[in-house]
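Just passing along the structure, written as structure tokens.
With one protein chain held back, the other chains of the complex are shown just where they sit.
Now for subunit A:
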Amino acid sequence: MSILTLRSEPVERIDLLNITPLALSKLSEAEAGKLPVGTSRRGLTLGDVFAIKLDGSDSLVFEGGSARLDRVGAALSEGSIRVEGDVGQRLGDGMAGGSLTVTGSAGPFAGTGATGGTITIEGDAGDNAGGAVYAAKAGLDGATLIVRGSAGDGLGDRMRRGIIFVEKAGARAGQRMIAGTIVAGSVGDEPGYGMRRGTIVAGSHGTLLPTFAETGTPDLVFLRLLARSLAHLGAGHAELLKGTMRRYSGDLATIGKGELFTPAG
């Protein structure tokens, strides 16, 4: 297990794109220490920010985190990364595979563009978790994103594939969704604004949009299969799916092939 120990709170934002177990496995500790990670003219390197201990394995641990650590696990394709603390924006940006775990909280755009692997945030996620960044065609794009705490507004904005599993989400969860699945203990106001396809399952919700139409309480095999597939993710509210669910179809402002399920009771 390779270890990067944060020396102190960074004085500027740090960009950890390409700092993955695979990339570090080919380098000596001295070579890794020279990798540029700073974002100002001071030219900070990995060695300036972290004490480095490498063993060539496919497992990397960040001992200590900060909200200024951006793009942690971006481009991860195999192996695992664990951060003991917080991270900044774009956690797992474009990640293709492997396992990424944050014990603290994450900044905005966690999981954006991630096509594979599993991202777990033990604390809270900022706005637009699983959402698209500026000019991107899609947010989460096939990966699994688990948020044990709360997520901010715009969860899964423009997501195209994959699953988001969250305890509590803010307003406009599933906004502009292209496809994919969001399962939440609760979501805030106006879930699914502009969604085209995709599924939102919520234990409770805020104000619904006038462009979502109730379509009854169908007994769908799909929901039971979804519950089974989510069981291994270890979240209690997958149990929601075993009860009677009321279905809403939307957003009728678009092609309206999305759906929101919420308990009928």
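The rule is simple: a residue touches a chain if its C-beta (ideal position, glycine included) is under 8 Å from a C-beta of that chain, and two chains touch if they have at least 3 such contacts; residues count from 1.
Note that in this section contacts and distances are computed from a predicted model.
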item	value
Per UniProt record, name of the chain withheld from view ["Protocatechuate 3,4-dioxygenase subunit alpha", "Oligopeptide/dipeptide ABC transporter, ATPase subunit", "Formylmethanofuran dehydrogenase subunit B" or "Thiazole synthase"]	"Formylmethanofuran dehydrogenase subunit B"
Subunit A residues touching the omitted chain (full complex)	11-13, 36, 38-42, 67-68, 70, 89, 108-109, 132-137, 158, 172, 175-176, 190, 193-194, 209-211, 251-254, 256
